[in-house]
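What follows is a short report on a single structure.
A selection of the complex's chains, in situ.
Letters A, B and C name the chains as they come in the text, with residue numbers starting at 1 for each one.
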């Protein structure tokens, strides 16, 4: 028991020390670059000032962070569910696939900020337009990945399913979908980062709260410490959501080859009980 | 300056001017000046670039990505306080075009009428920061209105659609556009008409250009003043000159309207009758005081911190 | 049209009725005729083995019967009904194990039950029975990549037997098993067949196995596969393994099949 939890602990350290070291290195570079005047303060503030501000204003930042996080999560969940549904429809029917693709592409490629007036007029200034923008941004990677995943299922498995007569729904639930999960997760990971951006962009369009508002205002005031604080917090939200997904992937797909680690180095456990 | 032998034929030196925004009626004199050869005559081959907000223009000017900028004085003041090495070389819009804009059908004629109204603003811009002072000046509080931050393009749509009652903007910018799009008359409450005036758009450059090539700056100021003076005399021709210079413009009617509105903003009482772009230190001081009072800057410095008087010909 | 004469007229009473079927695969590179005018009728409860050279079209033939492939010409009927699409009234063991890599051995077997909506408790009991029978006990919860090749094949076998299908199509189901396990499986399969009256079509490379288990052995030629001969195995219904092997009919049948296949001598 002791050794197991010891192992686990060592595993956590193992996995975190490198990113932590990197972060520290980046902080040092940032510090040096600003202290030496290589980059001027009106462009990039010093880390000290930025973190000072973050501590001073943490409750202000926290309030806005919460708003953005809720929008992001909501947008991501909707995009995930919708994206999978659309992908399923596209895989089921060539007609749907060939008709839906152009619309999806269209919706994907349009710069969301350019249709801001439409959002403002149709959806107002509340919660909804931000969630909509987040959904629009996050939707496409989910669809593309899921379609790819659903289509790369082994054909023999599908033939087998057909002889079991489970029908399309059961075949989907028990075979196609689980087989597509590794692809789906790759799509979801991209999607969650885009959902964050979407929520922030949605806030750019029209909002009195959220990190987008903080960033925009800081930009207007040339308040670079606040701008960087906003950017850092935004990134942290994105990174945390991403890591949550990564964790979910590890829990749900222990079987997936990409989690099994490198091939050739597989060593059977030394010793035993 | 200007002695750079590599700088094109005819001795004209290629110079970039970055505007505060995409070209609209207010910028007509620059195009007019180019068309009339005014800049050429001063040895300047002017290249006009669109900008994306005064703040970015000031920063880009300070960083040397453009030789000259055309931007709002409040943005300049904020930037200077933050350490951006840029300086004004003459404010041309000495009366602020800042105004509350609305359809006349809203029956707003005094600041008090704004009570309970929703106001579309853009987070972080100067108007939004001076608006509370405007309200206070007129015996109102911020809580009397509801502020809504919206993307610049969304502001107009919000007012036309009725999502908000009024918007904060430059009288020389949005007003004529929404009037045309909605087919309804637009009314203005100009800050300047209700006891709050400060400098708006003007010409600026970086400290390094000022230091290295004061001659070029002098030429630029002189040429620009001349261009504005000429344009003032022939507003139609000036507005006309924008046609073709920039493909994507508001309709000619809107451009003219915008420019005519601009022309009403060129002077304070102190500079009446002088050439456009000629400022007085007193006016500068008053603007700086206003900026400090409204929180655009935290500490007021001497006008010389923001304004290089030496390059401006006294007119 | 020409093949009509080859079709027996018992189609309506046959469990499997293949009549004049040809299959052509067309790829970018070439066209392959896998099966050429093959006709075969399998009576209800009959056990038919299919042997033939590698690549001749045996797997193709089974997929035809299951409705996983459509013939280029000719027709196939199963349980009196024309085969037009995948058929669910069968149990199919593929040549490859085709297991879901994220399901344990037991849950791979139970997939059959889940897909058919069988009673879970009954299915679980049946699964345990089959796991016991195939010697997989102790590995119920292992994932496919933790199983040996032969174990994977046995899981696939259990899966095909779980729902006691009326028709069993098996494509070389014991190929990855050692001799001993294979014999045990043969005996078990024979028992299951005797007890349930299932109709079985078995593709195998083992001549002994084909004869031991079947009522008839169909010998196919090289590609394009044509039925070379159908051998009636005159062995008694209940077959003790060693006793059967010792019978002269057994020896005669295996020798004949070896000759047909052109084998130099009797190794399998």
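Heads up, the rule we're going with is that a residue touches a chain if its C-beta (ideal position, glycine included) is under 8 Å from a C-beta of that chain, and two chains touch if they have at least 3 such contacts.
Worth saying up front: this structure is predicted, and the values here are computed from it rather than measured.
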item	value
Subunit formula of the full entry, expressed with the displayed chain labels	A x2, B x1, C x2
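Note that in this section only the chains that are shown with their structure count from here on.
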item	value
Two chains joined by the most C-beta pairs in contact, as defined above	A-B
Per-chain Cα centre nearest the global Cα centre, belonging to chain	A
Maximum centroid distance from subunit B, chain identifier (CA atoms)	C
Centroid spacing, where centroids are CA-atom means, of subunit A and subunit B in whole angstrom	41
For subunit A paired with subunit C, centre-to-centre distance based on mean C-alpha positions, whole Å	49
Subunit B and subunit C: spacing of chain centres that average the CA atoms, whole Å	86
Subunit A-facing residues of subunit C, complex	63, 66-68, 85-92, 94, 96, 98, 100-102, 111-112, 114-116, 143, 145
Subunit A-facing residues of subunit B, complex	55, 59, 62-63, 78-79, 82-84, 122-126, 128, 147-151, 153-154, 156-158, 161, 163
In the complex, subunit A residues that touch subunit B	40-43, 113, 116-121, 124-125, 204-208, 213, 216-224
